[in-house]
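First, the structure itself, so that you have it in front of you.
Every protein chain except one is present and positioned as in the full complex.
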Amino acid sequence: MKPYDLVIRGGTVVTAVDTMQADVAVRDGTIVAIGLDLPMARLEVDARMKLVMPGGVDTHSHIEQRSASGLMNADTFESATKAAAFGGTTTAISFAAQHVGMSLAKVVDEYHELAQRGAVIDYAFHMIIADPTDAVLTRELPLLVKAGHSSIKVFMTYDRLRLDDEKLLDVLMAARENSALVMAHAENHGMIAWMAKRLLDRGYSAPKYHAVAHPRASEAEAINRLISCAALVDQPIMIYHVSTAEGIRVIRQARGNGLKVYAETCPQYLFLTRHDLDKPGTSGAKWMCSPPTRESTDQEALWQALERGDLQTVSSDHAPYAYDKTGKLAAGSQPNFKQIANGLPGLEARLPLLFDAMVSKGRFNANQFVAWTSTEPAKLYGLHPRKGSIAIGADADIAIWDPRKKVTFSDRTVKDLTGYTPWAGRTVQGWPVTVIRRGDVIVDGGQINAKPGSGRFLPRPAGFAAQPLGRPSPEFDPATNFGAKLTGKNN
Amino acid sequence: MKPYDLVIRGGTVVTAVDTMQADVAVRDGTIVAIGLDLPMARLEVDARMKLVMPGGVDTHSHIEQRSASGLMNADTFESATKAAAFGGTTTAISFAAQHVGMSLAKVVDEYHELAQRGAVIDYAFHMIIADPTDAVLTRELPLLVKAGHSSIKVFMTYDRLRLDDEKLLDVLMAARENSALVMAHAENHGMIAWMAKRLLDRGYSAPKYHAVAHPRASEAEAINRLISCAALVDQPIMIYHVSTAEGIRVIRQARGNGLKVYAETCPQYLFLTRHDLDKPGTSGAKWMCSPPTRESTDQEALWQALERGDLQTVSSDHAPYAYDKTGKLAAGSQPNFKQIANGLPGLEARLPLLFDAMVSKGRFNANQFVAWTSTEPAKLYGLHPRKGSIAIGADADIAIWDPRKKVTFSDRTVKDLTGYTPWAGRTVQGWPVTVIRRGDVIVDGGQINAKPGSGRFLPRPAGFAAQPLGRPSPEFDPATNFGAKLTGKNN
Amino acid sequence: MKPYDLVIRGGTVVTAVDTMQADVAVRDGTIVAIGLDLPMARLEVDARMKLVMPGGVDTHSHIEQRSASGLMNADTFESATKAAAFGGTTTAISFAAQHVGMSLAKVVDEYHELAQRGAVIDYAFHMIIADPTDAVLTRELPLLVKAGHSSIKVFMTYDRLRLDDEKLLDVLMAARENSALVMAHAENHGMIAWMAKRLLDRGYSAPKYHAVAHPRASEAEAINRLISCAALVDQPIMIYHVSTAEGIRVIRQARGNGLKVYAETCPQYLFLTRHDLDKPGTSGAKWMCSPPTRESTDQEALWQALERGDLQTVSSDHAPYAYDKTGKLAAGSQPNFKQIANGLPGLEARLPLLFDAMVSKGRFNANQFVAWTSTEPAKLYGLHPRKGSIAIGADADIAIWDPRKKVTFSDRTVKDLTGYTPWAGRTVQGWPVTVIRRGDVIVDGGQINAKPGSGRFLPRPAGFAAQPLGRPSPEFDPATNFGAKLTGKNN
Partner (left out) sequence: MKPYDLVIRGGTVVTAVDTMQADVAVRDGTIVAIGLDLPMARLEVDARMKLVMPGGVDTHSHIEQRSASGLMNADTFESATKAAAFGGTTTAISFAAQHVGMSLAKVVDEYHELAQRGAVIDYAFHMIIADPTDAVLTRELPLLVKAGHSSIKVFMTYDRLRLDDEKLLDVLMAARENSALVMAHAENHGMIAWMAKRLLDRGYSAPKYHAVAHPRASEAEAINRLISCAALVDQPIMIYHVSTAEGIRVIRQARGNGLKVYAETCPQYLFLTRHDLDKPGTSGAKWMCSPPTRESTDQEALWQALERGDLQTVSSDHAPYAYDKTGKLAAGSQPNFKQIANGLPGLEARLPLLFDAMVSKGRFNANQFVAWTSTEPAKLYGLHPRKGSIAIGADADIAIWDPRKKVTFSDRTVKDLTGYTPWAGRTVQGWPVTVIRRGDVIVDGGQINAKPGSGRFLPRPAGFAAQPLGRPSPEFDPATNFGAKLTGKNN
C-alpha cells in the first residue's frame, strides 16, 4: 500500500452526523482513510484537542464583481479567497454577473479568467441573468449548464438587474428545461422605491433610513410572488438572504404544501439589527446590506427556521465595498442612502461567528454547524460528494478548529481588501487554526501559503435539486404542453 | 297629515335583518311608513303573495365605457340602466375611466354628461386611475372626492391600464389622504402574459384557452401583493371579482390579521365554470370574462366565503360586448383569445340568478339576499342610508318580487344591447315584477316607464370605509411621517 | 283603523341595519307601525334626542339556579329580571340545570315554576345536561325540544357537571336528531385540576391564582376538542364565554373550514383582565369567573373577532353570588380559590358597558350594538322574529337610550341581589332610561313597574341553527348509518 501523504492525527472528526476520535489520512489530495492508529504519513498534523471539520462551503459571495452601476467591489479573487481560507472556508461560489446587453457566455468566460488568475481555494460560478433574451436562454444557457454552471441567480429589485414577473417566468422555465437551480434576491421593488423616494423627499437620508426604506413586507411579498411563479412551472428555487420572520412564514407554508423551496440566511441577519445602522454621519454605511438587518425577534425566527429545516444554509453574501470613493462613498462624501453601495464583507467572518454562536455558546452542536455551513450547501448546489464532508474519496478540504481560541475582530486585522469589518470589536471563541485544501496546508500559524490561481474550478452537474415533489399548477401540464385537460386543441 | 303618494300593500317586506307582513308608504319619493293597515294612498300597489325588497345596488358595472384599447361597450346609460331596472336594480355605480394622459376631472365630467342624458336609475361613479400623475393625485383627486366621488379603481393587469407596485402605492396613499376607498382588479400581469404567449406560440388560440392563460395562482398572488401594499400605508381596499378558493384563502387570512380588506364576487364565478368556455369555433367568446370562470370547487368556496363574511357583496361586473365586429369580434372573425374583449352583461340577470340560487333553492334566506346585493354594497360604498334598505327616510327604491314566477333567459329577451346572454336557456324562479324608483313605478307588467335622464347622480361622502382597525406596517408612522423609531432625522 | 295603544315619538330608531328618525307605534303589545308623523296614541312617549332600540336579549344567565355543589345563586327570577330590565334587557334565557340522577323533564318543570312566579321580562330555558342517560336522551329530550326547549348546555369542566368525550358525543348526536343547538363551557378539566392542585400544594391560594389555575391553553384545547366531536357528527355548536386569543384562532380556523361553529364572549372578557383579581385578602373573589379574565391583548382579539363575525353575540353569563357565606364565602372566611364559587352578576350592566365602549367611545356603531346584543342572539336561539328587532309584528320590547346620560356603577345602586358589582367605580355614557316590554312601560325615571310573573315563557322551535353547511367526517354517514363506503355490512 502506498504511504499516505498526510495524516491529521488525534483530533475529533466532525461530520454533519457524527463526532468521533479519529485520524484522517490523505493521499493525492483525497481523503483515503478515517480511523484509529492510522500508519505514519509523509506529513503529520497534530490535531489533539482540536476539531477536524470539512472546510466551509460559501455559496453566496460576490468576488471581483462589477455592479450594475459599474462599481467594482474591493476584492480580487486572490484577496477574497485568501480571506475565505483564513476563516476556514475552502470552497466559494461566486457570481458571473450579466448586465443588460451582455452575452452570458462571454461574462462567464471573463469571470473564469479572473478566478483562474487569483483564486486560492476551489470555486464555481452562479450565473446572474439580468437580460433573459431568447439567445441567452435557448442558445447560451444549455451549453453553460452542460459546462457545469448549473445555477442561476435573479434579482427582483435593483434598477438595472431586476426581472419583471414575465421575464422571471422565462428564466424559471429555462432553468426547468435545463435542470438548473434558480436563486433569487426577493424584495418588492416598488415598495422600496416608493419608501425611498418619500424618505429622501422629506430629508431622511442617513444610512439608518436604508432600513426604513426596505419595508419588512417587501420581503414576504416578493418571496410569495417568487414561489407562486416557481410553482406555476414546477421549478425548485432557493431564496437568498432571508431576513424577516414574515419571510420565514411564507417559506414554511410553501414547504408544507410540498413545494421545492430552499432558503438561506446570512450572519448579518442572525447577529445584527437595524439599530447597527444608527451611527454618526455616514459611517452607518459600513453596516448597509440589502435586505437590511432587522430586529432581534427576526434573529430568533431565523435560528428556529434553521433548526427545523426551513432554512438549509448560512452563506456570507460577501459583497465588499471600501469605505471610500472606490466603494461606499463613490457618490461623494455626503451620499444619501440610495447612493451607497449595499454589501458587507463576510467570507472570513462567517464561520467563526457561527461557530461561536452555535457551538461555543452551546445552542446547537458541531454537527449542525458542519451541516449548515458545509454539507448542506455542498449538496444543494451539486458540489457533494467532492466537497462538504469528511468522507472517503472526498477532496481533502479540511479546517482544524481550536475550540478554545478566542479572537477579537478588528479593522486592522481584516484579511480581505474592504478595509473594515462590521464585526470590529466582537470577540468569538473557536477559530480554524489550520486549513487544508486538497491535502495542502494553506493556512497555519496565522499565515497563508497558497499560490494565486491554485484554486480550481468546480463544474457542477445539473439536476441535483431538480426533482421536485411539488404539485405543479393544474393548468400547467408539461407533458402535453398546456391545456391537456380541455378537449382537443382548438376544438 | 298629508296623504301618502303610494302604498305598497299586503306584501312581505324584507330587509337585511327582518321579514315582516307590512305595508310600505311613500311620500315625495321617500319611504315614510312601514306598518299594518296604513291609510289609503293616491296610488296603491297590491303586493300580496309577494316580497317587497329594497331595489338592488350594483356597485361594479361598466356602462358606455371606452376600453383602454378604444373599444366601446355595447350599452348606453339608457340601455344599461333600463336592463338593470328590469332586473330589480335601482342603483348602479359605473366607472369614469381615465386612460394614460387624460385629466381625471375631465373624464369624470364626460361620464357625468353621458349619464345625465340616459340613466333611468340613480347612479354614481368610481374613478379608474390609470395614470396617477402628481397633478391627478394632488390637485384633481381631492376636489373629485369632495364632489362625491369617493372610490378609486385600479388595475394590476391589462396593458394600458395596470399600475406597477410603486404607482399602486401612490394611489393607495392618495386615497388614504382623501379617505377614499380603493378597489382593484387583482391578477398577476406577468403570469398571464407569459402563459398567453406560450399558448399562442403553440397554436392554442380558442376562447377556452383564455381560462388556461389566467392561472389560478395569478389571482392569489396579486391579492396578496395588493394587501401587502395596502397594509404598508394602512388603507382599506376592496378586491373585485374574486374567482378562486386560493384568493379567498389569502383574503380570509388578511382579515383574520385585522386588516381592512373587503371583497366581492360576481354571478359568473358562482354559476359558471371554465368548461362553459368550451364551445365550437369562437362562440366561447360570449363566456369570456376576466378573471375567467373557474371550477365547481371554487363556486363552493365563494359561497362559503359569502356566508362567513369574507366576501361582502355580489356585483355584476356588467361589461357588455356584442358578439360582432363592434365587440367581441373587433379583431376579425377568427380572433385568438387575446384579441377578444373580456366581459359579460350582468346588470339585468344578477338579482334573478342570485334570488333563485339563494332563496328559491333554499340555501340561504331572503335577508341574506338583500344584504349581499343591496344593503352591504350601499353601506360599503357610502350610499346608505339613502339606498340599500327599506327604512324610514330612505329613497323609495323598491323591487316587488314574485317568488313563484319562473323565467327562462334567452338571447331574444335580453334587455341590454349586448345581443346575447351567457345565461340563455337557464330558468330561474323568482322575478322582480314591479320596480319602483324614488316612488315612481318604472317597471311593471314587463314594461318600463322611465324617461332617459330621470336617474340622478349620487354623491358619496369620503371616509365611510376609511377607519381601518388594522395594524400599519411598523416602519410606517403616519403621525411623524416615517422613521420615528430611529433617533432623530439624520442622526 | 283602531287607534294605537302607544307611540314612541321623535326618536332615532336603530335596528341591526338601519338608523332612522321615526315614530314607533304599538298595539296589543306588538309593533304595528314605524313611520313619520304617526297618529296620536293613547299613550305617547317622547323619545326626542334619544335612541329607540330593541330590548336586549341575554342568552346566557344563571337565575335562581342551584349549582352542582348545592349553592344557590343570589337572585330570584324577580330580582334578576328586574335588574335586567333596568339595564335595557327584555328577554333572558336562563338554565334548567340537571344534576346527576335527576329527571330532565322534572328539572325543567321546576324552573318553569320559579320563573312563572317571579319573572318580569320574557324568558326561555336552556337545558343543562349533566347526566345523559338513555332515558334522558331518547325519552325526555324529544318531548322537551318539542315543548320549545331547543338548546342544550354541556360542561367540559367542573366536577359534578362535566361530560367526558363519549357522553359529549351522545349529547351532540341526540341534539342532532332533535335539531337542537348545543352550547358548551369549553375548558380542559385535567389542566385546571392539575394546575390548581400544584398551586394549592405550594400555598398559592388567593383568588388571583384562580387565573393561573386556568391555563390559556385549557380553553383553546377544549374548544378544539369540542369542535372535533361536533364535526364528527355534523352538529352545530355555540362556544360560550370565549376568553383568549388562542380560542378565537381555533374558532376562526374551524369556521373557515365550513363548520357550523358559533361563539360568544361576555363583558368581563372585553373589559377586565386577570389583574383585576389581584385584590387584598379574599376580596378578589368578587372578580372570579370561569374562565377567568385574561390579558388586554385578549380583549383586542375578542373585539376583532366580534367585528369580523367569528363571535356573534355578547352575553352576560350572569352568575350572582353574594360576597358572604351564602355565596362566595360559603366555605368559610378564608377560602382558597377552589372553594370560591365562580361567577359575576351581569344582567344589568351588560348593555350599558357595551354601549359605552362601542357607541359612546365610537369604536363601533349603534347598529352593531343592536346586532350583537339583541338581533343576533335572538336569531341564533330561535327567538326572532318575535324578539330582537324593531319590526312590524314583533313584540314591542323596546329600550329607549339616552346617549348622553352618564352613570357610575356602585355597590349601593346594584339592582340584583348580589350586593356588589365588579364594575363599581366605572362610569359609562349612555343609559336605557325607558324600557318597554310588550308595549308596557316597565322602567322609567329610575323606577320599575312590573308585576312579578308578568314575564312570559318563550317556546323556541327546533332547527333554527341546525342546517350545517359543514363537512361531516367521512367515516360518518348519517344516511346509511355508518360504514356505507365499505362493501356490505359484515363483508
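In this document, chain identifiers A, B and C correspond to the written order of the chains, with residue numbering beginning at 1 in each.
Criterion: contacts are C-beta pairs under 8 Å (C-beta built on N, C-alpha and C of every residue); 3 or more make two chains touch, one makes a residue touch a chain.
All figures in this text were calculated on a predicted structure; none of them were measured in a lab.
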Which displayed chains the unshown chain touches: A, C
Which of C:70, C:203 or C:445 contacts the chain that the document leaves out: C:203
Selected from C:75, C:221, C:264 or C:376 as touching the chain missing from the view: C:221
Among C:28, C:113 or C:164, the residue in touch with the chain that has been omitted: C:164
Interface with the unshown chain - residue positions in chain A: 1, 13, 15-22, 25, 32-39, 252, 255-256, 258, 304, 307-309, 375, 385, 389, 391-394, 469
Residues belonging to chain C that touch the chain removed from view: 164-170, 188-191, 193-195, 198-199, 202-206, 208-209, 211-212, 215-218, 220-221, 224-225, 228-229, 231-232, 274, 278-281, 473-476, 481-483, 486-487, 489-491
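The criterion applied here is as follows: only the chains that are shown with their structure count from here on.
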Pairwise touch network: line, ring, star, complete, or other: line
Copy-to-copy rotation for chain A and chain C - C-alpha atoms, rounded to a multiple of 5°: 180
Chain centre separation in whole Å, for chain C relative to chain B (CA means): 38
Chain A and chain C: spacing of chain centres that average the CA atoms, whole Å: 59
For chain A paired with chain B, centre-to-centre distance based on mean C-alpha positions, whole Å: 49
Interface hub residues of chain B, defined as touching at least two other chains: none
